[in-house]
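A single protein chain has been omitted; all remaining protein chains appear in their positions.
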Amino acid sequence: MSEFQKTISQAVRISQSTGPVGQSVVREDAVVKATGRAVYAADITRPDMLYGKVLLSTEAHALIKNIDTSAAKNIPGVHAVLTARDIPGENVYGIAVADQQVLAEKKVRFFGEPVALVAAETPEIAEAALKEIKVAYEPLEGVFNPIDALKEGAPKVHEAGNLLLHTRVRKGDYRIGFEQADVIVENLFRTHGQDHSPLEPESGVAWFDGDGILNIYSSSQYIFRDRKQVGRVLNIPINRIHSVNTTVGGGFGRKDDVTVEILVSLLAWATQKPVKLVYTRHESMLTQTHRHPTIVRIRSGATASGKLTALEAVVYGDTGAYASLGIYVIKKMALHIGGPYYYPHYKADSFSVYTNNPIAGAFRGFGILQAATVHEVQMDELARRLGMDPIEFRLQNCLREGLTFSTGQVMDQACGIAATLEELREYVKRHGLQFKKHPEHQEVER
Amino acid sequence: MLYKKYYVAQNIEDAVQILAGSKDSARLIAGGTDLLLQLNAQPGLVSTLVDISSVGALREISQQDGKIHIGAAATYAQIRQSELLARKAFLLVEASRQIGANQIQNMGTIGGNVANASPAGDMLPCLYALDAWVNLHGAEGSRSLPISDFIKGYRQIDRKPDEIIVSFSFNALESESGSAFVKFGARKAQAISIVNAAAVLTVQQGKVKVARLALGSVAPTVVRSRSAEALLQNQQPSAELFQQAGERARGDIQPIDDIRASAAFRRHIAGVITSRALSKALERI
Partner (left out) sequence: MDDTNYITMELTVNGRRVSKHCRSGRRLIDFLRDDLNLMGVKEGCGEGECGSCTVLLDGKAVLSCLTPMEKAIGHEVITIEGIGSANRLHPLQEAIIEEGGIQCGFCTPGMIMSGVELLARNPHPDRAEIIAAISGNLCRCTGYQKIVRSIEQAAQKMSSS
């Protein structure tokens, strides 16, 4: 063992024995990762392994009139071409609401929705087979904005309507709060979607053992949930599914829901051979979840002495064609749109809405990032209008123990925003920093 | 399979022969940074690749008398590190540092950038501002033409199927001359130019004697801003003058709206980076 190895293994031992808090920790997997020996899902090969490929929808919203796979099936080296019809169990999944089809059956709801699967002896043959699958679409009018999607007569992404969830949060009476306000700041915000871009695209390898156990090695954030969802689609009990999480090349929420696990398992089931499915970056960006684009209309009021009185907000979250975790992300925005500040009167509504856009789901921050963009701009504008220092204004209004959050929850522990702001105030002083708006924006009044 | 055959040419004649013998089915490859993207998207688009990156004669950077010659297969990294170019055509060094990032600079070549003829190619405005000539060699011999004639349109070049770009040549920038390349992209590395500008400036007895200004990504091909050049002629260089030149440049271009920027934004930025390029070029005299 080299000196360096001794140092590293000692550091790992210490952090394991006494716990990592308060000390520098060396990752246990740092050495395999630094030497390129860590095994990610795409690095796994099995004897006789096939390569999977997914045919993605070229329409954002369309009825599927026919899928002709005959030419693709006849290509030498192709072992399986699957469509929704071939699924042995239920053609449905979804981490929070099971509203997503594994393979599009009657209609596609977003550009890039999986329509068919191929397993072949080489990636090139699989690719060639995809080109031979003929899908007849009847395009439907699509809807690409959550506000339009809620309008009467809007194209329906799902038969039950485009509203996934309306969350209402009420505290006090916002009308009274605004009457008490000397200054009211009202704004409309749009936050954009974002791709997690974990550096490792979604990947997995699956095969059945001789005793009928399905093995799935994949890049996942939650294999136990994956296992349940795979079982439902393949119609096999979860105790027959062996899910293994390989080294994960970044997730950030992207790999919270099932990624390729069901698709690769279907191919392994159909071919009874090991199958590897690795998304390209392009496929990853089209098919996987993103951060929710949102539209927020908000008013916040404060007294001349700098006390927040009321907030009123409406949030529209574009969850795309399927729910994924969009039901909770946008729900949270209604709770957190006021930020870590105390409002005696609070009224927030959030709408998680289906559109024909790419799916939005979990992404670190989970709705809080979009909310923070909004509430911090509101706080800055209020402070400026009141002629107050932005940190002092925040300190005067931040949540403290004994105060209530938007939901009425009493803050009775771990309420660290005041301490954080005080630390920030010291930091700003120590470094001689100043808060100032960009000069071009300084004089703009709405 | 991305392509069927791969030839590594040993010399220029070798490459020309393969090209002449294979008609349109062969494509030249040097760094491959643009071509492989196309092939990955469309496997089999080209059946034969002729690699000219090992031909030593195509990688030379040299000066003969007052002329600089840059081999078409010289990489951005070579240009970035060339002491000769740092002294005699600094804008090329400045542009090479900003193309892609280190890996792309190790792979990509000036000839590839020109042959690709993208309106956003970063070498192009530099070569326009240098009044460079393109030297070609084919089955019927050699010929040379100005870069602005060689680039015929959006991704179109004046090259016969059996011809190879051998080199680029231009007058070395001597004392009293300065040059600059300014790029505006979404970020500092790995960005395609939203607008780029190259300037060559010669100042004698306090007056502008030569001003050559070229802008990229503002029209189907690189645009020489003739009205800005005319404005600068025989004037005393100053910040105000350069700002006016930037405004003139805005009138000489035909930018479009696309995924990277709107036409209006490009027009605005074109003026800003034109005056910036002129100021930098002046500082370097």
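The chains carry the letters A and B, assigned in the order they are written, with residues numbered from 1 in each.
Throughout what follows, a residue touches a chain if its C-beta (ideal position, glycine included) is under 8 Å from a C-beta of that chain, and two chains touch if they have at least 3 such contacts.
These figures come from a predicted structure and were not determined experimentally.
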*Check each of B:K160, B:K188 or B:K207 against the chain that is not shown and name the one that touches it.*
B:K188
*asked:* So one chain is hidden, and I want to know which residue out of B:A20, B:A86, B:I104 or B:I157 touches that hidden chain in the complete assembly.
replied: B:I104
*Quick one: say which of A:S15, A:N145, A:Q180 or A:S197 touches the chain that got left out.*
A:S197
*Spell out the interface residues on chain A facing the chain that's missing from view.*
1-2, 4-5, 8, 24, 26-27, 29-40, 42-43, 75-77, 125, 128, 196-201, 247-252, 278, 280-281
*asked:* If the hidden chain were put back, which residues of chain B would touch it?
replied: 1-6, 8, 29, 32-33, 36-37, 40, 49, 51, 53, 77, 97, 100-104, 106-107, 188-190
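Note that only the chains that are shown with their structure count from here on.
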_Chain centre separation in whole Å, for chain B relative to chain A (CA means)_ = 42
